[in-house]
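Omission of a single protein chain aside, the complex is shown with its protein chains in their original locations.
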Amino acid sequence: MLEAEKDQLKNEILHLAGAYNNHRSGLLPVLLHIQQKYRYISRYAMQEIADIFRIHPVEVYGVVSFYSFLSTEKKGKFIIYLCQTISCDMAGKRAVARQLENELNIKFGETTPDGLFTLKYTNCLGACDKGPALLVNEDLYTKVTPEGVFDIIQSYRAKFGAHVTMEI
Amino acid sequence: MIQKKGPVVLIDIDVDEVFKKALSMSRVDILDEIKKSGLKGRGGAGFPTETKWNLAGTASDDKKYVVCNADEGEPGTFKDRVLLSDYTDDLLAGMTIAGYVIGSTQGIIYLRCEYIYLYKHINNKIEERRKKNLLGKNILGKDGFNFDIYIQPGAGAYVCGEETALIESLEGHRGEPRNRPPYPTVVGYLGKPTIINNVETFITAMRIIDKGAEWFTKYGTDKSTGTKLFSISGDCRAPGIYELPMGITVKELLATVGGEDAKAVQVGGASGSCITRNEFNLTLAYEDISTGGSIIIFGEKRNMLDIAINFMEFFVEESCGQCTPCRYGTETLLEGLYMLKNKKCSIKYLKELLQLGETMQTASKCGLGQSAPNAFISILKNFKHEILCS
Partner (left out) sequence: MSDKHSKATTEERAPLSQRKFRIKELEDTEAIGAMVKITIDGNEIRVPYGTTILEAAKKLNIHIPTLCYHEDLCVAGICRICVVEIEGQRLLQAACTYPVTPPHIKVKTYSPRVRKARRHILDLMLRHHYGECYSCVRNKNCELQTLADEYGVDFYRFGHLDKPEKPMDRSSYSVVRDMTKCILCRRCVRTCIDLQEVGVLEAINRGPHTNVVTFMDMPLSDVICINCGQCINRCPVGALHANDPSDDIWASIDDPKKHVIIQTAPSPRAAIGECFGLPPGTSVTKQLNTAIRRCGFSKVFDTNFAADLTIMEEATELLLRLKKALVDGDKNVKLPQFTSCSPGWVKYLEHFYPEFTGHLSSCKSPQQMFGALIKTWYAEKVGINPEDIVSVALMPCSAKKFECNRPEMRSSGLKDVDYGLTSRELAQMIKEAGIDLPNLPPSDFDDPVGEASGAGLIFGVSGGVMEAALRSAVEIVTGIKTEDIFKDLEITPVRGFEGIKYYEIPVTRTVPVPDILKNALKDVETFDFLKGTILKVAVAHGTANAHKVMENIKTGGKFSECHFIEFMACPGGCLGGGGQPIPTSPEIRAARAKAIYDEDKSLSLRKSHENPHITDIYKEFLKEGPCGHLSHKLLHTHYVKRGNKIV
């Protein structure tokens, strides 16, 4: 990371933590913010966050590793969380999962080489009556069909202004 | 999707009117009304709401907290999501009243990260109420009654629905349940007395204050008063949310939702248990099968072993990993299920696993580990033949 980027990140963390008087109760909101903006929480970020909250970096690491929406590795711009829990499973999650992997040419847990998409399983999204359900960043999709997967992915490609046709 | 509105929770009322009425009542009167109503927590555990509020209310401390548990993570539950988006005002008013009753000035909504898209909406509603002086200082001119609410998002952990884990998470820690006692009503958020209630509980309490305990107790049974929201999913014609009186039988419920052909029903989500046809006469009430409202219906063709595996995978992923019985117990049970799937499990070992399940139920530190083996035990008990033959 460049020094300038580091400084920017640090100032950002200072600002965010300031809203919580640097009290540890602000830790999760700050982490979520950094996660959303940078798509991961870097070692440097964890260390700076620890410093500001007056705790140890390893404690921040412990927290980050605990929650499934936080990560220490860079995720795609769009994270697709497919619900793997029972109702969605019974409603046809497996076919959707297969199609997601085929469309993006990656496996669950991986990120596309262009850094656009990450595939992840998650547990119940609270849309069990309309499974299979998936979440793309903050957007909820229900009754997803294998055919529909393509459209969902395309709409995000378009949003990002990337080539609409698939490479590879 | 709401399939059936009922007389108590899913109704349209003038929230502000009820709110005004509540603030004109004394704390004792409100508590009394809730006590008479027999309201029990709607989050699953079924703890009497009045007792909780009373304990926190009598604790003497400079600061107290009202926390709304909007971490709805139990597989098969989605009623809180609908309440949070469609009955936001009712919830905020309910929390404010709870604050009034226990003498708290701060409310917190712990919103699961999966529902983050509701954040803006709820926040706007909070903002509106502040403008109307329904939140803030000297609410509605009531001298010295200050109360405000903010939302704190979770970050993806089912166990944070457990009330003490939720507090740990609010404080910026790993969401690991605490030792109890002491209970949150005495030592809660930041060490202060705290009440934690489910979204539906706050809204139901508000209805009771509006229409009275007598009206409320008309619905339900003696021990399980009122109506409750049920989240129905799985093999039925009309899945969705139903408001039904407590105490209806599983059979009646199945008839209502179009799931008469069910082979089995999972009541209470992954942590609940799986009942079969010959138990369909049981009632959905605290005295029979207690539930947070998750009902998952399994049709004739479902492979029960796969279902047990899905549930156990859920617990392996969601166990906080703090205590030994749950950390390794869930994993051991899952391994046993895979052995069954691969037809490699002896009856002798199966018996060991069922015994282990019992140990987990009694020796685990929190409700997650204590209920993780429920599905395992009930499915293996009820469908042993199917599983071993298939």
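Each chain gets a letter, A and B, in the order it is written, and its residues are counted from 1.
We take it that a residue touches a chain if its C-beta (ideal position, glycine included) is under 8 Å from a C-beta of that chain, and two chains touch if they have at least 3 such contacts.
Note that the coordinates shown come from a computational prediction; the quantities given were computed from them, not determined experimentally.
The chain not shown here touches chain B at positions 157, 159, 164, 167-168, 171, 173-174, 176-179, 181-182, 187, 191, 315-325, 327-332, 352, 355-356, 358-359, 362-365, 370. Residues touching the missing chain, restricted to chain A, are 22, 24, 43-44, 46-47, 51-59, 61-62, 65-66, 72 (touch as defined at the top).
Simple rule for what comes next: only the chains that are shown with their structure count from here on.
Measuring from the averaged C-alpha position of chain A to that of chain B gives a distance of 26 Å.
Residues of chain B touching chain A in their complex: 1, 72-78, 80-81, 112-117, 152-158, 169-175, 190, 231-235, 239-241, 266, 270, 296, 298, 302, 307, 310-311, 313-314, 317-318, 320. Residues of chain A that touch chain B in their complex: 23-29, 31-32, 53, 62-63, 66-70, 81, 84-87, 89-90, 122-131, 135, 138-140.
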